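With one protein chain held back, the other chains of the complex are shown just where they sit.
Chain nomenclature is as follows: A, B and C, assigned in order of appearance, with residue numbering initiated at 1 for each chain independently.
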Amino acid sequence: MTRNAIASLLALVALALALAVLFPTHSAAAPPEQPIRYSHKVHVTDYKLDCRFCHVYAAKSASAGIPSLAKCMMCHRTIAAERPEIRKLAQYWKEKKPIPWVRVTELQEYTYFPHFRMVSYGKVPCLTCHPGIDRDDIAVQRQEFGMGWCLTCHRGRGVSIDCWTCHI
Amino acid sequence: MKRRWAMVIDMDLCTGCGACVAACVAENNTPTVGESEAGKGRLMQWIRVVRYFRKEEHDETRAIYVATPCMHCEKAPCEIVCPVYATYHDEDDHVNAMVYNRCIGTRYCGNNCPYSVRVFNWWDYKREKPLDEQLNPDLTVRSRGVMEKCSYCIQRIRRGKETALKEDRPIRDGEVLPACAQTCPPGAIRFGDLDDPESAVSRMMKDPRRFRLMEHLGTEPSTVYLKKMRGPGR
Amino acid sequence: MLNRRGFLKVGGATAFAALFGGCERLPKTLVPFVVPPENYALGESLWYASVCRQCPAGCGIVVRNSEGRAKKIEGNPLHPVNRGKLCARGQAGLQALYHPERLGKPLKLDGPRGSGKFREIPWEEALRLLMTGLASVREEAPGSLLMLSEPMRGHRNLVSARFMKAFGSPHRVAWDPFGQDVHLAANEAAYGVRDLPEYDIAGTRYLLSFSGDFLETGLSPVHFGHAYGRMRAARPTVRGKFVHFGPRLSMTAASADAFLPVAPGTEGFAALGIAHVMVREKLTPEAAGAVGLWNAGLKEFTPEAAGERTGISAADIEVVAREFGANQPGLAMAGDAAASCANGVFNLSAVGLLNLLAGNVGKPGGISFPDRLAAFRKYGAEAKLLLPAAESGYPAVRDAVERMGKGAFRMALLSGATNPAFTLPPSLNFEEALLKVPTIVSFASFLDETTSLSDLVLPVPTFLEEWGDDIAPAGHGGDAITLGQPVVTPFRDTRSMPDVLIAAARELGGPAAAALPWGSFRECLDKAYAGMGIDLEEARRNGGIFSGKAGASRPTPKAGSPALPKAAEAAFAGDPARYPLVLHVYPSIALSDGRGANLPWLQELPDPIATAVWRNWVEVGPKTAAALALSDGDGVTVSSPFGSLQAFVFVHPAIAEGVAAMPLGQGHTRYGKYAADRGGNPYALLPASVESATKAPARQSTRVSLVKTRMKGALVRTVHPEGQWLYENIL
Partner (left out) sequence: MKIENHLSRLDESKLYDELSRSNLPATKRWYAGTGALLLVVLASVAVFVYMMFTGLGVTGLNRPVMWGVMIILFVFWVGLSHSGTLISAILRITRATWRAPVLRGAEAMTALALMVGGLYPLMHLGRNWRFYYILPYPSERQLWPNFRSPLLWDAVAITTYLTGSLLFLYFGMIPDLAIARDRATGWRKKLYTFLAAGFRGTHEEWRRYHVASTLFAVIIIPVAVSVHSIVSWDFAMAMVPMWHSTIFAPYFVAGAIYSGIAGVIAVMVILRKAFRLEKVLTPDHFDNLGKLLLTFTLVWGYFYFSDYLTAWYSRFPEDWEVIRSYSGHYLPLFSLLVACNFLIPFPLLCLKRVRQSIPAMFAVSLVVNVGMFTERVQIVVPSLARRNDPSIWATYFPTWVEISFIIGSIAMFALIYVIFSKLFPVVAISDVKEQLFHTTDRTIGGANLSTVVSGEGKEEGRET
């Protein structure tokens, strides 16, 4: 190997490292094994339900919240009641047992993310942070919430980028 | 909405009871350290009520209480020395902010604070179960190796702002109170926005008894004090 | 921020499961509700109003509940006693709730009696044991059942009183080491009313305190603290002046404009000296008219004579008297240290005399006696059971101990935080006597010195988990009833004492069942307040019933003709040659009588004067220390004729010379790892002697000696002993 080859190899490695640091990968993880195969696609894309119809707290509280079983049963008492997945749902309802959903979207630790500020006051569309979730059969997280990603949006919208806005 | 939060501590009203200390501990997830650690000077409380003795006229010894939270200096010595901006000036609220997840624990800020109000997490302070059920979910439980200090209860300020935002109105004077001011039985601790000329603290700022700790250092603390008075006569 | 209206909107009691575990790590699964509770918003806190029972002051509280867990206690802004304020002990109530050593299962003795070794048993078995015992006692000798508790108020007291009455035992004893017997007796002597007064500190212009540490440990520290703040600052032109007489510069004394150190037990003489000057110089109309008093002997109590006894200068007494006379309304208060001398009634009556001479009885800025009974007329004779019981119960306790020793009791029911095995003088041999009772059942949250002696311990909820009502002993004109409700789902498998008693009565049947005709204590409360013409839900949301319309005060028949209290000297046990110092004990601000000692927050709260944490100490003045060749931080053995202990010396620069002072509260041998083995128990130094007129415990009545001793460790103080003199450096 010539000296030039070694040098260019080293430069490539350095560049790759720098890129890896600067732009973390956005690859989606494999969909988790959920207790019920709930499909966002069916609800959001096919039936055009508003996100906030189920995630009721997103507009008024820090957490968006997972809909309660009662909420699901509001419709599914009658709609598609005979499907196997809905039967599972009905079984939970019968036993009055909550559904242990597996968490999909992970926020960084030590971070305060008030959904209501984004949704009700910032008018940030849900899909900005949860891209593609409307077309998912089983929801996966496609966007890692790196600080740089948050800051870019905050800077663009001219809202506070003070540390204490998100970290206390 | 920018604000200039300030605290006024009326030493004439402070009785030294320590309710503020307990309220702060309950609100801010500060650990208890135990006797031997306390003996080493490692108390974690964010506000301390210092009792000084003074010899006064008639050869009387009097005790005087100085409740000492973070001064939230406008020219804070702690801010410039932090190599990683873990402590900095929050321009929205004019308070001296401390970001735990950025802190690497040089402890330079602690050294450079003339009021010595910064405390360091020497250990991972374990809260015996189920005492940890009490922990306030609004703010971080700090881990080993970071500095911490009074934040003027930033989580309560934020709650106040959010409530005001939801109700579409400005924050009222006296609506946002840190835990110490909220609980102080004689009402010695006042808190409010200096940018609001009508606020109680703005009015108290004009009190001739007003002074600040170690004023000659030029740190311009946001926590100001009102001098203790002494009634006339014997 | 507590939104004033915010918590009012929220519903009453609640029970819901916790959503998330700790807040340190994100949970891996998200478990939503099956059906969300009403008023619930994820991540938003709810505030519930209740009553604080960390001390007997009865402050109203609001508790922040976040995802099913109590997170913070704050004062209830609507409550007349504390007006949104709270003390350190109240804040620490959360630690009692989540205490790792809190009992969560009934315990049965599993070892020799008194060993404190227990094993957990299910509630069914525990209740069966209780019922078997109760049934057999009632069968054979109902009068041999003893109930020994702390003073209770409201319907809990009604329930236990009715239970004992229906059971057929007259032996219901309530013990409070800081009972107000002397205060009551003195009020009867001075004003003709045997009741606790209302002090309008906020409205007064001149406040005289005689060892009255009202800002730290008195009747209602938060109420008085709030009032003190208003006395100083709420009026635009008047800053009330405050003069304190007492044996040591306490936290309260430190807030005074002038602190005059008097020898222990001479507070009454100082007061009479002031009264003498007031009458001699006709400083107030009442004083000018008190010729009878003068002739009855007040003329003997010159300032010079008072100065000689108390150790302060006659000139100071005269100046204070003139200022007091000139600044009306003025107010004179006395506190525990003056009351718990052998001459307590004299001290307090003399102080009462000053109020009479100032003519402030029943006036704003003065002293008054609200009619607290008015709210409970419908109970007739039982109404008194609902009101604050201020007595110490010491004579009854002594009587009970004597009977126990003789084997008169077959079963004892213990409850409350006053912990007699810890707080009673050792010479009474309480522990030994109690163990002669064949069956001891305790209702408790913690295994303290008394509870550890039981055969059966029934875990009770903390005040944050149970229903209740309360009438505060100070801070309102008889127009405030505080209502308590569970602010969290009961955290352990506990049952409250009234509930157990009601259930027991039902099972016993007969008159007992008839006396307690409710399904539960909550039902008892609901029924009691339903008849009062109020919206109970609304009242519970507000934290109580605060009409704000105080009725007429009780008349004070003797106020018109002040009598000269009979002078009495304080007596101190022990030979002055062998025990050169007078022992002054005072309740610690954080630990009170000792009940706070198991809470780490309170252990780590620096004492306002000594600034020490986690341990107790003995205070002596600099001259006394020099005479005994002691210096700050030395270890000493403190010995009285009744016991001895070891402590570190804190040289207190403003304490009467010849006095050794110790805070009460530390020195536990049991009561959990946070409380146990932290210095000696000063109660163990005290004699069994009593205040001469009331038979209340006379704590300030022994002498002690201090002998330098080598001790391990050091007193941990949060203020540097050298730096504490350099206040000017921080200016």
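We take it that a residue touches a chain if its C-beta (ideal position, glycine included) is under 8 Å from a C-beta of that chain, and two chains touch if they have at least 3 such contacts.
Only a predicted model underlies this, so the values are computations on that prediction, with no experimental measurement involved.
Chemist: Out of all the chains shown, which come into contact with the hidden one?
Modeler: Contacts of the unshown chain, counting the full complex: A, B, C.
Chemist: Can you say which of B:Met7, B:Ile47, B:Val146 or B:Cys180 touches the chain missing from this structure?
Modeler: B:Val146
Chemist: In the complete complex, the non-displayed chain touches which residues of subunit A?
Modeler: 18, 21-24, 146-148, 151-152
Chemist: Name, in rising order, the residues on subunit C that touch the hidden chain in the full complex.
Modeler: So the residues of subunit C touching the missing chain come out as 718-720, 722-726, 728-730.
Chemist: Extract the touching residues of subunit B with respect to the undisplayed chain.
Modeler: Residues 37, 40-43, 48, 50, 52, 66, 68, 77, 80-85, 102-108, 110-116, 118-124, 144-147, 214, 216-217, 219 of subunit B touch the chain that is not shown.
Basically, only the chains that are shown with their structure count from here on.
Chemist: Which chain pair shows the largest tally of C-beta contacts?
Modeler: B-C
Chemist: Whose C-alpha centre lies nearest the centre of all protein C-alpha atoms?
Modeler: Located nearest the centre of all protein C-alpha atoms is chain C.
Chemist: Nearest whole angstrom, what separates the Cα centre of subunit A from the Cα centre of subunit B?
Modeler: Taking the mean C-alpha position of each chain, the two centres sit 37 Å apart.
Chemist: Which residues does subunit C have that touch at least 2 chains other than itself?
Modeler: none
Chemist: Can you check the complex and tell me which residues of subunit C touch subunit A?
Modeler: Residues of subunit C touching subunit A: 25-36, 41-44.
Chemist: Help me check something: in the complex, which residues belonging to subunit B touch subunit A?
Modeler: Checking each residue of subunit B against subunit A gives 85, 88, 90-93, 97, 99-102, 138-140, 151, 154-155, 158, 162, 165-166.
Chemist: Along subunit A, where are the residues that touch subunit C in the complex?
Modeler: Touch residues, subunit A against subunit C: 57, 60-63, 65-70, 92-93, 96-103, 106-107, 109.
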